[in-house]
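Let me begin by handing over the structure; questions about it come next.
Complex shown without one protein chain; remaining protein chains in place.
After this line comes chain A, so read on.
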């Protein structure tokens, strides 16, 4: 079976960043590569920020990890992934948890990305894996942590 993460994650959409002054800026930084790559429209960024302002940061799914996403109709063009590792943790809520790994998901409907979500859920269920991603030395290393170990 094909590796869903590898097919959805472009190397250009993986990066390491020092830190952001606010969570909104962190969202912009993390999602911009997908905008540049034509995976999402620019308004997808605002969609994520608006959703978080309305409902809270529901996409912080465990300590150190945010799965940034908005609705398909909020500007998703293709089903794609992006990864941004922040050296300085981002606080989506003042009380935390701090988040160093920001994974952006663009999905064009509610079900086409089920296989990749299954792989990500397995990855993110392992705190050691998240720590390895957060402390990777280079963006190449981050990329390979996602695509090489994923269970096909």
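Convention: a contact is a pair of C-beta atoms (placed from the backbone, for glycine too) under 8 Å apart; a residue touches a chain by one contact, two chains touch by 3 or more; residues count from 1.
By definition in this document, contacts and distances are computed from a predicted model.
A.B. asks: Which listed name, "Glucose-1-phosphate adenylyltransferase subunit GlgD", "Periplasmic binding protein domain-containing protein", "Acyl carrier protein" or "PTS sugar transporter subunit IIB", is the one UniProt assigns to the chain that has been left out?
C.D. replies: Not shown, but named in UniProt as "PTS sugar transporter subunit IIB".
A.B. asks: Can you tell me which of A:8, A:26, A:70 or A:85 touches the chain that was removed from the display?
C.D. replies: Once the missing chain is taken into account, the touching residue is A:70.
A.B. asks: One chain is left out of this view; which of A:9, A:31, A:105 or A:133 touches it in the full complex?
C.D. replies: Of the candidates A:9, A:31, A:105 or A:133, A:105 is in touch with the missing chain.
A.B. asks: Could you please point out the chain A residues that touch the chain left off the display?
C.D. replies: Interface with the chain not displayed, on the chain A side: 51-52, 54-63, 67, 69-72, 74, 105, 107, 109-110, 113-114, 117-118, 120-121, 124-125.
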